[in-house]
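Only one protein chain is missing; all other protein chains are in place.
Order of writing sets the chain letters: A and B. Residues in each chain are counted from 1.
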Amino acid sequence: MSKGTKKYFKKKIIWFLITLVVAVLLNFFLPRLMRGPGTPMRFDPDIINAVNEKYGYSRGVGVTEQEGKTYIDADQWNVYYEQEGKALGKYKDRNDVSIIALVNKNISSEAMKTDEGLRAWCASYDAIEKDLGRDGGMLGELWHFIEHIFDGTFGKSTSTTRYPNTVASIISEGIVWTICLQIPAILLGWILGNVLGAVAAYKRKFWDKAVMPASLFISAIPAFGSAVILLVIFGVNLKWFPVNRAYDTGMIPAFTWKFISNVLWHYQLPFWSIVLIAIGGQAVGMRSMSIYELNADYVKYSRFLGIKDGKIVRYVFRNAMLPQVTGLAMSIGTSIGGALVAETIFSYPGLGMKMYTAISENDYNTVSGTALIITIMVLIAAFLLDIIYAFIDPRVKAAQFD
Amino acid sequence: MKTKNETGILKDSVPVGQKTDAQMQDDRESVSFGSNRNKDFSKEPLCLSGKGVTRVFHTGKVTTVAVDHVNFEFHKGELISIVGESGSGKTTLSKMLLGLLEPTEGEIFFHGQPRDISSGAKKREYWKGIQAIFQDPFSSYNQFHKIDAVLDDCINMRGGKNLSKEERFNMKVEACGFVNLKYAELTNKYPFELSGGQMQRLMIARIFLLKPEILLADEPTSMIDACSRATILDMLLKLRDETGMTVIFITHDIGLAYYISDSVYIMEHGKFVECGKPDKVMLTPEAPYTKRLISDVPKIHEPWDLSTVG
Partner (left out) sequence: MAKKMLEVNQLTTKYITRQGEDVYSVDHVSLDIEEGKSLGIAGESGCGKSTLALSLMGYYFPPLHYTSGSIVVDGKDITGLDPDVVRKTVLGTDIAYIPQAAMNALNPTRKVGKFIEDVIKAHELPMDKKQIREMAEQRFARLGLPVEALDKYSVELSGGMRQRVVIAVSTILNPKVLIADEPSSALDVTSQKMVIKMMKDMLASGLVKSMIFITHELPLLYNVTDDIMVMYAGQIVERGSAHEMVFDPVHPYSRGLMRSILVPEEGTRDVKLTAIPGTPPNLKHPPAGCRFAERCRYATNACRYNAMPILEFAPGRTYRCGHSVEHLREVYASEDEE
């Protein structure tokens, strides 16, 4: 490997790592910025008893009846609870909405009427809080997050239906669907886009006049737009394809023709909506690249050396296509973004859908985890494409490696 | 008057009195050098000079000395050629002369005083006295400005902002006339509607209006043909005679430099390897580089020795 090559690699790898670190931090903090503080749950029986004894309240939680029929408002009681709790050295803010939801799922309201029940509630809250690494503040939680990136679990889901399953298990359910949907769709879109662009450049006339405005139009439609259009036309109106899910409800995944054909049937709408988005952007770029290459001096020269037109067209498309590899690398992020939207619209059980569900369930660990895995996939793809491109295109090689 | 000769071609030895537009525009047939040909300029006051002028570029860890301790003395009204091949540093030097780059070492003198272009105002003051024309005439114009506006700008730059419409019109007509262009045909046109040759002429019309002290011409004739080249050179020389401006030619065309210059500087790897009167430098070169350069140029009276290649 030459010195220039090494330098090129070093540069690319350093950039990759920097982006990765930034991505991890963003994926951690951004979802958590949405998380507001919940109402603290004042369920510690020891403190409740202390307050009651000191101020002569009867047994109860929160709002309590005073002897002599006067009521004290909840705020006042809360202040007392806090004071007494601190005096006892046991005060704690148990206000994490997702943990509360998890605890409430296991302890019935009936049980909460006893000290044992309340104690069990608090113990359960503390245990889950520790389990999720949320007992050490935001930094502790970040550390916990990073730790579990490295053990590959991405922490545990805080969804009531999933806890204590790991985020990794959720990702593994969705990732196959996402990969099977998006990689073929983006690649096909890229190829079709390039072929269309090239043909438009080579044939001009009808192709150029019809295909290019269409491509421009499609590339200008936001990702959800094309999905919704396909859904309305082919799903709702024509009823050719199902409008949601990856396979019919009630079907059990199995390696049978019946199941596979059902999956393929469900596959069409989300697949083509992603292809459509990818085609538009690529075709426009490829057309101008091809026109540029077709006018290059080497085309004329090769012609006058007696080289066949077919061969020259292959030269041209190869040369125009190569820069499109970086086009792919650059567009892969936006494509995946669009693809995630398509997944949600068609309730396709991929990572996009998982993320969408996680957001609505305040499941921050899963939001961060799925977002991070998508980011990493995009980064790796872009990184590899960049490296590959530099090797297959001697023009870049000459420019970059010297 | 007309007689048919054996070949059947009409023979008419007396040109018809009616002249074509082209002839009306240009009755001068050959380049006139005016009174300044072979004049000794060393007695003229200094216009632009430099001592130890150096420019170093750093790209990463690589240091390139583009211009390496060059000394020069350009006198008023003199026509100087700086000759060098690509990579000799002549472009960097021309940028320093124009004040677009500062030398990293050494000093450039303007009228014998150290040139001060440290502030924006001083720079603009300096630029009033120096103008440049480049090889690609197309790139020198704002393609969205009409030609009238281009010429008006020049008048404004020379402090003609308060002139009446008529005075401006007369100035523009005069400038166009000087370069054998018809103002009436140019007005209301955009630069891209002109031919390459017309554009080169318009560039000189601009110089005519601006009347700079120094004109720096970077390969001004490399894009035009030999025939049109003579016209451009003729106009430049005439302008020089009229205004006493100093002309600096940056070129790789050795024949042109020999023909037109009052003094020649040969540049190689950032250094002036030889300088002096064109007859001395071109006909009896001393530096090995100059010798090689001159021997590599095809000539018509001396044989071109191809055996000395590489």
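Basically, contacts are C-beta pairs under 8 Å (C-beta built on N, C-alpha and C of every residue); 3 or more make two chains touch, one makes a residue touch a chain.
Note that this is a predicted model, so its numbers are computed, not measured.
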item	value
Shown chains that the omitted chain touches within the full complex	A, B
Absent-chain contact - pick from B:V70, B:A132 or B:M282	B:M282
Residue among B:S49, B:T231, B:T246 or B:S263 touching the omitted chain	B:T231
Chain not shown: contacting residue from B:D40, B:E85 or B:E193	B:E85
Of B:V62, B:A121, B:A184 or B:I300, the residue in touch with the unshown chain	B:I300
Those residues of chain B which, in the complete complex, touch the missing chain	2, 5, 7, 9-16, 20-23, 25-26, 28-31, 85-86, 180, 195, 197, 225-231, 233-234, 252-259, 278-279, 282-283, 292-294, 296-302, 304, 306, 308-310
Residues of chain A (touch criterion as defined above) contacting the omitted chain	296-298, 300-308, 311, 315, 318-319, 322, 393-395, 397-399
